[in-house]
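A short worksheet on the structure shown next.
With one protein chain held back, the other chains of the complex are shown just where they sit.
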Amino acid sequence: MKKNIKALLDLTTFELDRLSKFLYTLLGVTLLANLIGYIRTPMQYISRMNEFMSTQSATSQQALENFGSFSFYHAINTMWISGPIALGISGFLFYAVFIWYREWFGKNTFAYRLLMLPIPRMTLFFSKLIVIYIGIFSLIATQIISFFVGFQLVSAIMPSEWLAGTTALEAIQMNPLFMYIIPVDTLYFMVINGIGLVFIIVLFTLILMERSFALKGIVLGIIYAGAALALAVSPFFIDSILQNYYMLYASEILLIIIGIMTLIAVTSLLVSRHLLTKKITI
Amino acid sequence: MHVVFNKRDPIYLQVITHLKKMIVSGQLRAGEEMPSRRQLATQLKINPNTVQRAYSEMEEQRLLFTEPNKPSRVTEDPSVLQQLKKEWLNQAIDQFVTAIDPIDLSIEDLLPLIEDELANRKKEYR
Partner (left out) sequence: MIELKDVQKQFGRKKVLNGVSFTVEKGEISCLVGVNGVGKTTILNAIMNLTPIKKGSITIDGESITPSLYNKIAFIPDAAISLPHLTIQESMDFMNDYYDTWNPKRAKEIVKFFRLNPTDKLRDLSKGNQAKVNLLMGLALDVDYILMDEPFSGIDVFTREQITEVFSSYLVEDRGVLITTHEINDIEHLLDKVILLDEGTIYKEFNAEIMRETEGKSVIDVMREVYNG
């Protein structure tokens, strides 16, 4: 047991090392794009205000009435911030597939080495899963830090009489995209991330199906994914199926969702274990 | 040490012939330690099991002997060595005679030819 945990840690460190270049690139792009956003957006506002004041020979107060005050929300509700987040999400979706296929493709078949390690093969599964989560949370943590640095930056650039009193937290809460990734509402954040986790576990299972049964595996995977999806969304239709719209409280539906998600995750893990130990083909 | 093996005769027999030649020629002296089976296998680039088989066969023929936990040695028994030389010679003469048999030559005609060849060979070695 102790040996297996050590192997999991070793393998996770190893995978993390292989991820590092990709992760650093994403982090770099995020920080750079954010920084441009934090500076450019308030500058544009300032120049618009100044232009208005000089062309219309208006006072600062009149300009403010015309354009409204500048809040931190305006600075983060741009492509400079949401772009890198979208890039990060799609990047890790891509990486979740790549993390498996790279062991088979190209000139090197590292899959030989990994599958012949004297440790339970699920260790490979978990190390890859953990690494993806380490990557995602690194990105989230960086984004949070970036927000608070960005808030200071915007406050410093913007003349205080034009700056709205919005706090960084309020600005973040105004955009649902940020709600997904920033833990401002613990329950909401956990649900979103729970769904994400189950999604990646199912994705891994589909990849292992393809790696085990090739074409047949793809068909099997589509059926499996369809079944999992149908099961996952079924709680939202309980009411309409039973023609009873008052039967369940929202909290009860949440519990059912959690139960179903757990079921999908556990089933996928068991299927994955079976495929990895008995069916996988080099 | 390099030996070319043919592919149709058992290799252990070819190894034995090779070692016998070394003993007869004095390249391996009476009582001399033999290389380990692994060393010889590496030298000859053959399977160690084959060397093992050759060694046991030679032990049976009393050409080699092994004391417990020691490397095998070439026999020190003069009668065995004598016998080996005799065998070797008999075989060589047999082959030689078989080879020249078709040519009609008397022993008187042959002797100077053999002496010449021996002299030539000795010169080459010097």
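Miscellaneous remarks
Going by the order they are written in, the chains are A and B; count residues from 1 in each one.
The working rule: a residue touches a chain if its C-beta (ideal position, glycine included) is under 8 Å from a C-beta of that chain, and two chains touch if they have at least 3 such contacts.
Here the structure is a predicted model, which means the values were calculated and not measured.
Only one of A:A58, A:I89 or A:I119 touches the chain withheld from this view, namely A:I119. From the options B:I16, B:L44 or B:L64, the residue with contact to the chain not on display is B:L44.
Where subunit B meets the missing chain, the touching residues are 5, 7-13, 38, 41-42, 44-50, 53. Contact residues of subunit A toward the unshown chain are 7, 10, 14, 18, 107-110, 112-113, 115-121, 212, 277-282.
Heads up, the rule we're going with is that only the chains that are shown with their structure count from here on.
Centre-to-centre, using mean CA coordinates, subunit A is 78 Å away from subunit B.
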